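Note that one protein chain is taken out, while the other chains of the complex remain in position.
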Amino acid sequence: MATTKAARKADTKTAEKYRGYLRQMLLIRRFEEKAGEAYSLGKIGGFCHLYIGQEAVAVGCLSQLRPDDYITATYREHGHALTRGIPARQVMAELFGKVTGCSGGRGGSMHLFDVSRGFLGGHGIVGGHIPLAAGIGFAIKYRQQDRVSVCFFGEAAVNNGAFHEALNMAGIWKLPCIFVCENNRYGMGTALDRATATWNISERAASYDMSREVVDGQDLTEVMAAMDRAVVRARRPAAPTLLEIRTYRFVGHSMSDPIHGHYRTKEEVEAHRRRDPIVIWGDRLKEEGLIDDAALHAMDEEVKAEIQDAYDFAEQSPDPAPEALYEHVYAGNGERGTGNGT
Amino acid sequence: MATTKAARKADTKTAEKYRGYLRQMLLIRRFEEKAGEAYSLGKIGGFCHLYIGQEAVAVGCLSQLRPDDYITATYREHGHALTRGIPARQVMAELFGKVTGCSGGRGGSMHLFDVSRGFLGGHGIVGGHIPLAAGIGFAIKYRQQDRVSVCFFGEAAVNNGAFHEALNMAGIWKLPCIFVCENNRYGMGTALDRATATWNISERAASYDMSREVVDGQDLTEVMAAMDRAVVRARRPAAPTLLEIRTYRFVGHSMSDPIHGHYRTKEEVEAHRRRDPIVIWGDRLKEEGLIDDAALHAMDEEVKAEIQDAYDFAEQSPDPAPEALYEHVYAGNGERGTGNGT
Amino acid sequence: MSTSTRGTGNGERGTGRETLSVTVPRSLFPVLPSRHRATMTVLTYRDALNQALREEMVRDPDVFLMGEEVGVYQGAYKVSRGLLEEFGPNRVVDTPITELGFAGVGIGAAMVGLRPIIEFMTWNFALLAVDQIVNSAAKMRYMSGGQVGMPIVFRGPAGAALQLAAQHSQSFEAMYAHIPGLKVVMPATPADAKGLLKSAIRDDDPVVFMEGEMLYNVKGEVPEGEYLIPIGSAEVKRAGDQVTLVCYSKTVAQSLKAADLLEAEGVAAEVLDLRTIRPLDLETILASVRKTHRAVVAEEGWPFAGAGAQVVDEIQREVFDELDAPVLRVTGADVPMPYNRHLEKAAKVSPEKIVAAAKRVLYVA
Partner (left out) sequence: MSTSTRGTGNGERGTGRETLSVTVPRSLFPVLPSRHRATMTVLTYRDALNQALREEMVRDPDVFLMGEEVGVYQGAYKVSRGLLEEFGPNRVVDTPITELGFAGVGIGAAMVGLRPIIEFMTWNFALLAVDQIVNSAAKMRYMSGGQVGMPIVFRGPAGAALQLAAQHSQSFEAMYAHIPGLKVVMPATPADAKGLLKSAIRDDDPVVFMEGEMLYNVKGEVPEGEYLIPIGSAEVKRAGDQVTLVCYSKTVAQSLKAADLLEAEGVAAEVLDLRTIRPLDLETILASVRKTHRAVVAEEGWPFAGAGAQVVDEIQREVFDELDAPVLRVTGADVPMPYNRHLEKAAKVSPEKIVAAAKRVLYVA
């Protein structure tokens, strides 16, 4: 019967999509592991903040976007960049500081950019990119587009004045913004309740006349559903949302920070690791018969190969030419892209 | 009977106090009128922000404090300074830029200081003194004192990051601070609802785990009662409060701003002028038989004489010596006070 | 129009950096505005800015103005008068008092190709936005490997007016000019205000545009219509060959006055208006000093590492052997601004102070 066939086809498409999410999460995980390794070998320098444990947030949120939407993120953005489709090669090469990196080797781990994909950084000042995201939302509204500006930030950023000022403007002007607070409970070594007067961050949305939700960030299904609702609100007529997505970072704040120690115990970390977003989603797919162990294994191998390829690519890529030092300080001086996408 | 006598004596004392509040409000009103006049004559320069219409806020709040409490305020602080007991002579002389002014002629209208009275400015950056007030609260707690740090600011300041950051810290650390938002509905020419996503400012206290109240700022009784409750909370064991006191400025933002025009109508201003805090309180005192028209008139004459005296004093006082230009840039260089009170 | 060929170059999109290296023939820069052949109107500095804003907003729908009181209130200093009525609330946007936030909103909008003009009520308040200007605007193009442009103007009045005291009387051009990625423009006359603001709006890089609070009422001839002055070009406002008075913004009028006073004593001073602080028009500066062999730099701000210090550094390095005397500086006093009017006056630059410095480099005092 035609209907059944269509339904089956839809199912196959959905299954494909769902397996794709698993693959994206795995890609992030393996990428980060490799990046950690490369960092230890001195191939990557500077600060390097891994996303291990939080994968469902990026994958769930970005799954609900269109290619013409805009994304801004923090220094902990490898996962978002990969999920948005920047090839692992270009992300890894950027971490290696190579000219083939997505920011030409100038930005590094904290400043990944890809204008062609609406991926607008990679920002290093806590809270600093939240007003930028509001501004991108402002531009969308100015141009009467139905795009969405999505901003990822950590829970520690909500205490910063930049958060407050930006959300207030998004609230007054009803900007098409989704503010995604990835609440991983710590800002470096400071636990949420030592830095934030209210435990329930999403409630701060009330100060900005803004919709809000608290979401389990380890469960991809929950993230997708909440983000879907937020995107619906954000497309015309626009209204902003504050999503508080509760998650956990399974690793240290950056490569120099041990996994546990001064500010959290081994037990705490291990308890959280038991709610691994990849395992939770993988188990669900298995339950629903959408994947089996063999396929999962094959997927993982494929992902690992992709990451190894990215690593090799990064390693073999050239450094920027010495003259590059003075390029791109000002316009008209060596642009590589078209400048700002519209 | 002894009890009756004591009661009558208490009543007399209360009556005296109540009449004192009326006098303080009148003093502010007449002072501001005179300052406006002096400004037009070019005796006062720079910016000059009058407090006419808001008198019950300063008088009501400060009536609940002890001499060892601390006060910080904005550039619209003549009323607070006078109510705190800085002689009108010194305030007027400061507006005239004279060496006899409470800041030695260096600060002017926006920067009134009197350390001996815990009056710590007079600050010109919107929102900028709110963290200072939190810091004063921090010092009180550090020293295990039972003082209170009271901070006056306009409703436009609540959108600023400084407000958010300061209230968050006051909330986490339970500082003995009272944040008094004088909501006169406009920040310069911008109406509250055009700048603030939530109409009900006091609700923002929820973001900071802080007590809150909305108060009718034209009614001295209400202000005193709410401030009393806030002070009780702030003295040990300390907890901060956000008071939103609704009031109205009967005059322009500063001397260069007309009373009505671009951003508010004549009708609106006149409607509000009908709720004059001085009239409301004066009528109450009359109703309760604590004052009559003759006494009121006499009080006004006395106040006017005091203001005229302040004016004459200011006019006759000398300018700072030319060498004063380089004094007080750093310590050990011409201090006049003891430095910071403790 | 006859002026339309003048001073393009930098104003056009995508050529920003060229001002740093391209040599603009001197003949393109009329010494006196009155030599322009375009139709002239006498305007205040304020209205010249207003005209530039209006013309650019008409010309390019991506240009918008945002800041405190720019709309309903018609601008705290009335620079944006009439624009809300003409362009509507989408393009003339009143903001809350959140300098950090709305600077960031402008930067975000510029990241996706709009051309925001962010008005700070005064540059004193922009201290709250320094992080966004320095860490976001000035870095974006570079750290994105050239992908994300930053066509934004931050503008507003700078420096002291009258008796506004310590927090409201500051000159911060040195702070911004210190930062690679930013350009800093400070016009002294109505014509320059118009021509430079138009170029700044068309520039693809972040421009810090500082107006003189005390200059808004100054009147002067302004060419009508299209009139662009390239960013990075100084102008000799008065020719002379005995001493160069380097100046900008408010110190230009003071230097012209000083030149009058010096003339009365038989000294021919050249008044060189930098107009742009970053990038510096070194060529024009050096050409003048090679002629006069003596220079005084006058700036409103504080002395320590002021923009004038950089000018001195460049002069002594590039034409050391041409100098007949050390380069002297006249600056605001090294103190927070006092409220008292006499102290304030003593703290400020004056023509007399410039004359005194000029005489010292001429060894006549």
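Residue numbering begins at 1 within each chain, and the chains themselves are lettered A, B and C in the order written.
One rule holds in what follows: contacts are C-beta pairs under 8 Å (C-beta built on N, C-alpha and C of every residue); 3 or more make two chains touch, one makes a residue touch a chain.
None of the values given here were measured: they were computed from a predicted structure.
Enquirer: Going by the contact rule already stated, which one of C:V153, C:L272, C:I285 or C:L328 would touch the omitted chain in the full complex?
Expert: Of the candidates C:V153, C:L272, C:I285 or C:L328, C:L328 is in touch with the missing chain.
Enquirer: Would you indicate which residue among A:G79, A:G137, A:G171 or A:G187 is in contact with the undisplayed chain?
Expert: Selected residue, touching the omitted chain: A:G187.
Enquirer: In the whole complex, not just what's shown, which of C:I97, C:A166 or C:V271 touches the removed chain?
Expert: C:A166
Enquirer: Write down which of C:R91, C:R115, C:K139 or C:R275 is the residue touching the left-out chain.
Expert: Answering carefully, the residue with contact to the hidden chain is C:K139.
Enquirer: Using the definition of touch stated at the top, determine which of B:M25, B:A38 or B:A133 touches the missing chain.
Expert: With B:M25, B:A38 or B:A133 as choices, the missing chain is touched by B:A133.
Enquirer: State which residues belonging to chain C touch the missing partner chain.
Expert: These residues touch the chain not displayed: 100, 124, 127-128, 130-131, 134-135, 138-139, 142-143, 165-167, 170, 174-175, 177-181, 278, 280, 301-310, 312-313, 316-318, 320, 323, 325-329, 334-336, 338-339.
Enquirer: Contact with the hidden chain only, please: which chain A residues?
Expert: Given the touch definition above, chain A has residues 45-47, 97-98, 103, 105-108, 110-111, 123-127, 156-157, 159-162, 187-190, 194-196, 262-263, 319-320, 322, 324-326, 329 touching the missing chain.
Enquirer: Provide the residue numbers of chain B that touch the chain removed from this figure.
Expert: Spelled out for chain B, the touching residues are 70, 72, 101-107, 111, 113-115, 120-125, 128-140, 142, 149, 161-162, 164-166, 168-169, 172, 327-337, 339-342.
Note that in this section only the chains that are shown with their structure count from here on.
Enquirer: Where the centre means the average of the CA atoms, what chain is farthest from chain B?
Expert: Relative to chain B, the chain whose C-alpha centre sits farthest away is A.
Enquirer: Based only on mean CA positions, could you tell me how far chain A sits from chain B in angstrom?
Expert: Computed from C-alpha means, the inter-chain centre distance equals 48 Å.
Enquirer: Using mean C-alpha positions as chain centres, tell me how far chain B is from chain C in Å, no decimals.
Expert: The answer is 39 Å.
Enquirer: Residues of chain B touching 2+ other chains?
Expert: Residues 159-162, 194-196 of chain B each touch two or more of the other chains.
Enquirer: Spell out, as numbers or ranges, the residues of chain C touching 2 or more other chains.
Expert: Residues 95-96, 98, 100-101 of chain C touch two or more partner chains.
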